[in-house]
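One structure coming up, written as C-alpha cells, with questions to follow.
All protein chains but one are shown at their positions in the complex.
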Amino acid sequence: MNITKKLINNKTALICLIIITTIVILGILAPYIAPYDPNKVRIVRKYAAMSSQHWLGCDHLGRDILSRLLYGIRSTLFLSLLTMIITIVVGSLIGLISGYQRGKLDECIMRLCDIMLSFPSQVMILAIVGVLGVGIENVIIANIVVKWAWYSRMIRSSVIKYSRKNYILFSRAIGAPHSFIICRHLLPNVMSELVILATLDTGWVILNISALSFIGLGVQAPTAEWGLMLSEAKNVMTQHPKQMVFPGIAILIVVAAFNMLGDCLRDILDPKDQKHE
Amino acid sequence: MSSSLLEVNKLTVTLDNGNKLLDDVSFTINRHSCLGIVGESGSGKSLTCKAIIGLLEPYFNVSGQILFKPQQAKLTLANNGDLLQQNKQTLKQIRGNVISIILQHPMSAFDPLYCIGKQVVETLQAHQDINKKQAMTKALEMIENIGLNNPQEIYKKYPHQLSGGMLQRIMIGLALMLEPELIIADEPTTALDSISQFHILKMFTEIKQNLKTTVIFISHDLGVIHHIADDIIVMNKGKIVESGSREQIFYHPQHDYTRYLIDTRKQLLNKFNAIIGFNNPNLITETT
Partner (left out) sequence: MPPLLQVENIKKSFLQPNQNLFSRKKNTVINGVSFELKQGECLGIIGESGSGKSTLGKLILGLEKPDSGNIYFNGQDIAKRAWKKSAMRKDISAVFQDYNASVNPYFTAAQIIAEPIDIYEKLAKDDRKLRINALLEQVGLDSSFYNRFAHQMSGGQLQRVCIARAIACSPQFILFDEAVSSLDISVQTQILSLLADLQKQLNLTSIFITHDLTTITYLCNKVAFFYKGEIIEYIDSIDKLNQVKNPYSIQLLESVLGF
C-alpha cells in the first residue's frame, strides 16, 4: 500500500529512519572505517584531547574513542535488535496460539503472562542475570524472559479482535485451513500493531543492555559497548567529561530516533487517518 | 404563516485540494414545515447539516450564506443572521437551544458511564435555568410523553440496557424539551429495525402537528421521507438535483435521478404490495 509513501512524506519519520540506517551501516562497516583498533591500549595517549589523529580523543587507556563508538554500534545496537527479534518471534507465536485456540490452553498461557507481568521487569532481569551469571548472553535471555509476555498479551488481544471480523468468519464458514487464515488474514493485520510496539521497545532494550553493561553485568571489558564505555568513564567524570559525553550522546540519539520513529509509525499506520484521503 | 426560518444561499464546501463536496446548494425552509433531504450516501446531505450548525472541521472551506431568522428575541445575530459568520459563543448558544440535532447512532450519543436520567437532567440544566428537582420531574414527564412505560425505571437505566429504538426516542424527547425552533434529524431511523423506525416516524408526525417545530429530516429512504416531509430536496454528488413539494417529487418527478430513486424504491415494494394487497393503512396506491 502507500505506507512507504507516507513514511517519506512524514519528515520526522524520514529523519529518524535515515539516522538509524546510517548508524546501522556505520556499525556494519566499522572494521573498514574505524581509524584504530578499538581495543589497542596505548597508555601514552591517555586522555588525549580531540585532534586530527583522534577526532574524539582517547580514553583512560589511550584507546581511540571514535573507533570504540563505531565498534560499540555492533554490540549495543545489533545485540538489542537481536533481542527484539527473538522476543517478538517467541511472544507472537505464543500470543497467536493463545488467541487462536482459546479455551483451556489460552487460560493457562494468560495466567502465566499475568505472573510474568506482575514482576517489576528491572528487578526480574537482575535476578535472572544473578542466577545465570554475568555475561551478554544471559542479559539477552533475561530480556526475552521478561518481555515476551507483553507481546503475547498484545498479539493475543489483536488476534481475538480480528478473529471476530467477518472476513475471518467467512473463511471459517467455508472451511479454510488454519494456515490460510493465520498467514493471509491475521498476520498482515497484526503486523502493523507489532511494528509500532517493537520500534518503541527497541529504545528500551538498548537502554537496558547499556545499563546492565554499565553496572558490569552485561558486556564485559574490553569489548567496546556504549554502556560499558560510560561505566569506564564515570570515575573520571569531573576531570575528563568528554569520555562520558560521546557514548552518552550516541545512546541518546539512537534511543530518541527509535522512539520518535515508533510514534510516527503509529500515526502513519492508524487506519482512521487513511479515511480522510 | 409561512415566513422562512432558514435560508441557505449558494452553500459551497471545498477541500483544500479543490474537491467540491457541496456545490451551490440553496434552499429555504418555511416555519413549521418539514423539509426532507434525500440522497444516496456521499451525496452531501449530512455535510449540509453540519455546515448549518457549524460543526465542520476546519479543513473544509465553506462559502455562501446561511441566513437564520429565529423568533427568540434574546438572541442577537450579527450579519443579518448569517450562521457562517457568527462567533463561537453565539453558535454555542444556538446549538441545543435554538437548533437541535438528532444523529443516526443513538448509542454513541449517550455517555455509557451515566444513567439516562442523569444525562437528561444535566443537559436540561445546561440549557435552561431550572433547579435539579424541576429538571427531574421534567425528565420523567418527557419519558412518559414519548410513550415508554415505567419512566422511573428507565430513568435509572444505563444506555446499554436500552434498545436503540428507545434511546433514539429519548434523544428526540430530549431535543424537544429544549424547545428548539429547528430540529435537524440526520438519518435518525437508519440504524433501527422497522418497528422502532415506525414508532419514531409516528413521533415526528405528532411533533409536526402539535408543537409546530420546524424539522429538517435527512434519509436515504424515500419511504421514510414520504411519511414525514412537506417539501423535499433530492441531492446527488453535492448538488441539488430537484426540489419541490412532496406531491411534485413523488408524483411528477422531473429529474432522471429522482425517478431512479423512486423506481428502485417502488421495485422493492411492488412484490410486497402484490402479496399483501392494498389493505395496509400505510400504503398509498400507486400513481404514475
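Letters are used for the chains, namely A and B, taken in the order the chains are written, and counting of residues starts over at 1 for each.
Here, contacts are C-beta pairs under 8 Å (C-beta built on N, C-alpha and C of every residue); 3 or more make two chains touch, one makes a residue touch a chain.
Only a predicted model underlies this, so the values are computations on that prediction, with no experimental measurement involved.
Asks: List the displayed chains that the omitted chain touches in the full complex.
Replies: A, B
Asks: For the chain left out of this view, which of A:T4, A:S52, A:S118 or A:N166 touches it?
Replies: From the options A:T4, A:S52, A:S118 or A:N166, the contact with the absent chain belongs to A:N166.
Asks: In the complete complex, which positions of chain A touch the hidden chain?
Replies: 1, 165-167, 169-177, 180, 184-185, 188-189, 271, 274-275
Asks: Which parts of chain B are in contact with the chain that was left out?
Replies: Counting only chain B, the missing chain is touched by 40-42, 163-164, 192-198, 201, 220-224, 226-227, 250, 260-261, 264-265, 267-269, 271-273, 275-277, 279-284.
The definition used in the following text is that only the chains that are shown with their structure count from here on.
Asks: Using mean C-alpha positions as chain centres, tell me how far chain A is from chain B in Å, no decimals.
Replies: 53
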